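Omission of a single protein chain aside, the complex is shown with its protein chains in their original locations.
When the chains are written out, they are named A, B and C in that same order, and each has its own residue count from 1.
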Amino acid sequence: MLQKILIANRGEIALRIIRACHELNIAAVAVYSDADRAGLHVLEADEAYRLGPAPAVDSYLRGNLILDIARRSGADAIHPGYGFLSENADFAQACEESGIKFIGPPASAMRALGTKTNARQVADEAGMPRTPGCVHGLASPEEAADVAQAVGYPVMLKAAAGGGGKGMRAVSRPEDLASAFVAAQSEAERAFGSDEVYLEKLIERPRHIEIQVLADEHGHCVYLGERECSVQRRHQKVIEEAPSPVVSPDLRRRMGEAAVRLALSAGYANAGTIEFLVDDDQNFYFLEMNTRLQVEHPVTELVTGYDLVHLQIQIAQGEPLPFTQSDVHLRGHAIECRVYAEDPDNNFMPSPGRIARLLQPGGPGIREDCGIYEGWVVPMDYDPMLSKLIAFAPTRELAIARMLRALDEYVIGGIRTNLGLFRRILRDDDFSAARIHTGYLDRLLAEPAPASTEHGPTPVIAAALFEAARPAVPPGNGNCAGTANNGSSKSGSRSGWKSAARTAALGGRP
Amino acid sequence: MLQKILIANRGEIALRIIRACHELNIAAVAVYSDADRAGLHVLEADEAYRLGPAPAVDSYLRGNLILDIARRSGADAIHPGYGFLSENADFAQACEESGIKFIGPPASAMRALGTKTNARQVADEAGMPRTPGCVHGLASPEEAADVAQAVGYPVMLKAAAGGGGKGMRAVSRPEDLASAFVAAQSEAERAFGSDEVYLEKLIERPRHIEIQVLADEHGHCVYLGERECSVQRRHQKVIEEAPSPVVSPDLRRRMGEAAVRLALSAGYANAGTIEFLVDDDQNFYFLEMNTRLQVEHPVTELVTGYDLVHLQIQIAQGEPLPFTQSDVHLRGHAIECRVYAEDPDNNFMPSPGRIARLLQPGGPGIREDCGIYEGWVVPMDYDPMLSKLIAFAPTRELAIARMLRALDEYVIGGIRTNLGLFRRILRDDDFSAARIHTGYLDRLLAEPAPASTEHGPTPVIAAALFEAARPAVPPGNGNCAGTANNGSSKSGSRSGWKSAARTAALGGRP
Amino acid sequence: MKLEIEIDGKTHRVDLNPAGEPGRWTVQLDGQPVEADAHFIRPGVLSLLLEGRAHRIVLDADLAEPALHLDEHRIAWQADDPRSFQRRRRHAAAHGPVTLKASMPGRIVRVLVERGAPVAAHQGIVVIEAMKMQNELKSPKEGRVAELRVMAGDTVASGQILAVIE
Partner (left out) sequence: MKLEIEIDGKTHRVDLNPAGEPGRWTVQLDGQPVEADAHFIRPGVLSLLLEGRAHRIVLDADLAEPALHLDEHRIAWQADDPRSFQRRRRHAAAHGPVTLKASMPGRIVRVLVERGAPVAAHQGIVVIEAMKMQNELKSPKEGRVAELRVMAGDTVASGQILAVIE
């Protein structure tokens, strides 16, 4: 049994893993960069050690230092979360070699599936349908042109080491291929330190649907249904749900069994996700395998009733899966919104900074996996995800209604967020009818935003009341936490320059 | 379809019902006493109207005023929540007569089941097992003595209109009966405005297990499994769970079918709960029926996947139940802790007052139905419940572990609460092994509390740091929300008298 | 900065010295050196790292009645400042006629005796109610009601003196 786990991550996922450790009576060791000293994962862990300056290369990507901290703190396992070192096979191997359990697949399986090109080769061996195209990196624009010619335009160039849409280019005309190839290569190099790029046929209006698998270290593997992740902005998932509104039990079984085949053929263990594109005719094409816990794992937890991080730890302890495929039943519907620090009104520019005000939703059917608090300064050095808001209800319709209710309760002040974007999507007819594909959101955003309504007198009166209480509301101060003082007391409490200025101003008008 | 619902309640249950209304696109009208102007239910409602001064008789019990507000605000239904007017048949009838839907059973069913004596008569008609004893109020100590003689000691005296243990007296010897009878009568009179008292045989070491039923207005009725509520302090539920660790599928079916029979025979509609005592031999005895939503309804929601308040509203709209008994399946295990403003170290004295600090738990499997926030002043005029913390997990063992994890995250400062009590119970071997009955907790509390451990250096250093930051931490002020300033800046920031005093103090010692 | 902190009746000498970087302290605790990394997450919420161990410490309310929450414990302390000296004096001064204090904040529902009346030990003096719970406060000793400081309907704070029995 594991006694102490080091969590090589930050933010909401580090906290989520710490909670799982505590629930299993396992000590949790946090690591942090200088930007995260005040992070919740440091606050809630049993031990915490500094890694270095804010940039990821100086902190959360320092595998050797993290391994060293694990050794010195007596941790017997490392959970990588997602991102950072989670799909770094060399790190996984270094853990294995130093006798520290890496909570994830063996390095060999990560290598076999780690790059998209390798994974496509494994898919072919496992007899898994995939998009037409090459299964090796392309050496030159010319080679790319040949493959494109063979599969036919439009095509998609992709970074073999890629993820999150970086190093991706859709090309519909031969004359654009060469420049797109170079651009994809350099972006891939910058983002992943590898410029390997391959090419596949572009599927028109596909859905992004993925299968969650769990494999123990004794050759048992199950699938826990699918997640519908078609609502994406520039290939970044924005909303995920489970189950998918378009996946029939039969399609679920066929995709699930194919996913299990792939995992077993690669000698996979622990939690993993096989991503598919599904076209209008319900054909599915293997896209890639993510050899780690996914950001969106909570929607699967809510509809299956299982705790994926608990199971990851139990599998890492060498335990067999505590259930079989026939025990897995889906119930209800779950939707997740990824709350980002970005400004939808300003081209989705990142919006790091201090969270001056935070009102969080709660109550029935609402789960929030959250890495922020009022007063937290969102660093500029990491991805902009603040929180995952998840709604569960008996039906998709009620899950949408519940999420809208929760969004109405949610206020984040001081920085800009995409909370408003979710309201727009969840109220959109196409989304309600589940007429979605990976291009759906970019198209919705191309439409003019619904004109903001007349606000009426309420905000004016509210603004006046805030102004009236102004001396009592300097940033973050508590004095106005009562009724707005009124009458004599108020005029008394107003600062001199203010009243003077106002008197003057008023005096200046007839 | 209902357009606007007035919620005739306060605190967490009012907020929980408001949330359900918003999820169903129904406007929510709040009412509030002067003590609750700053309550969350006022903040989150669409409309809010004042009732009167803090005491319940001047506010939440003013049925006519509430009905009048419903009319004037155009509400077409009233949800009474629990407590206050929720089991007042006259109020339900007044609603019916003024064309406002009372979200609950018809007044006739409430009358048939409203008092424990009436309910026992209905139970007899429905062929439902009950404790031996009388089914009418007792006129005199002498009559009580006769009944006690007949059923045999020990016996229990109960207020017919009772609840929450008020007006209850256990009597084991004939000579104690008369005084206990008088005491029960006067307590009943004071608590419920009725001094009707009856007597039943006392079941030794019983479990309190209750069945949730739902009946629509078309004669369909289902049971949603049981809740185990044996962990009580002085007949007040403290921890509830679902399912009960001791209820077999067969016992569940027999209790459920008996409950449904009773509900149908009384012409019941909407949500209701039939309470049973279950003895060591798994015999069950009808106790009473609660003709309203229960405080502990969330544990049933989590294991069945249904939303009881949604269903209450749909039933009130005249809709048929959207599922049948065969659709009801239990999954996982849920535990609820009732967080009270009371001081376990001081004989559980009430502890109203200002919540100076609040850190709330969250994350996987944790639901909190909560009526408080940091800065809220808990009124002394209502019951001491602050919040309901509910943990859901695949197994009872994990649900307990998860609740303990959540309790570790939970801090309420400024008032005393029973959070520590839950830790003690959840770690108790008898509770873990589900060896519990209605006397379990009082017996546990009779044992000496586990000696508090040596705290070591941490609190000393922490206290010193708070003192060092003292000038920066006046109540509720924000200035110390950074690192504790140190060195020159700090000494500079220390108030004069303080440093002087300290210097003197130190100077006074060698 | 030197302090004396009293917890559970034990007094500890603490010397806090800034260790350069913000939030870093070298602490002398009863003569033993400890390295501390202290960060206030928000007012009253302290993230304290002691040689790698991570602690979340929460100030209960404010520093008038100082207490902190650590793990599952609520721990009160006293520091060497005039107010706490006063408090000790006040506590020490609880001699002479015995006072009857409110056991909880609440409303006085009944006063059972009159000023000047003789009372037996354990005789009820006032009934106080809060959160639907009534609580009869009894005389701590036989004697006479020297003072009666409340009447029915009054709202009282926890620990407030309601009567004096001499």
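Methods note: contacts are C-beta pairs under 8 Å (C-beta built on N, C-alpha and C of every residue); 3 or more make two chains touch, one makes a residue touch a chain.
Keep in mind that what you see is a predicted model, and the values were worked out from it rather than measured.
Student: I'd like the shown chains that the missing chain touches, ordered by label.
Tutor: Listed by label, the shown chains it touches are A, B.
Student: Check each of B:A8, B:A30 or B:L277 against the chain that is not shown and name the one that touches it.
Tutor: B:A30
Student: Among A:G225, A:P364 or A:G414, which residue is in touch with the absent chain?
Tutor: Missing-chain contact among the listed residues: A:G414.
Student: With the missing chain put back, one of A:P206, A:G256 or A:P384 would touch it. Which one?
Tutor: A:P384
Student: Kindly note down the residues of subunit B that lie in touch with the hidden chain.
Tutor: Here the touching residues of subunit B are 30, 37-38, 42-49, 73, 373-375.
Student: What residues on subunit A make contact with the chain left out of this view?
Tutor: Residues 341-343, 346-347, 349-354, 356-357, 359, 380-384, 407-408, 411, 413-414, 419-420, 423, 452, 455, 457-470, 473-487, 490-491, 497-498, 501-502, 505-506 of subunit A touch the chain absent from view.
Note that only the chains that are shown with their structure count from here on.
Student: Measuring centre to centre, with centres taken as mean CA positions, what chain is farthest from subunit C?
Tutor: Farthest chain from subunit C, going by C-alpha centroids: A.
Student: Need the CA-centroid distance for the pair subunit A / subunit C, whole Å please.
Tutor: 46
Student: Can you work out the whole-Å distance between the CA centroids of subunit A and subunit B?
Tutor: Averaging C-alpha atoms per chain gives centres 37 Å apart.
Student: Could you check subunit B for residues that touch two or more other chains and list them?
Tutor: Touching at least two other chains: 408, 475-478, 481.
Student: What are the residue numbers in subunit C that touch two or more other chains?
Tutor: Those would be 23, 39, 41-42, 45, 53.
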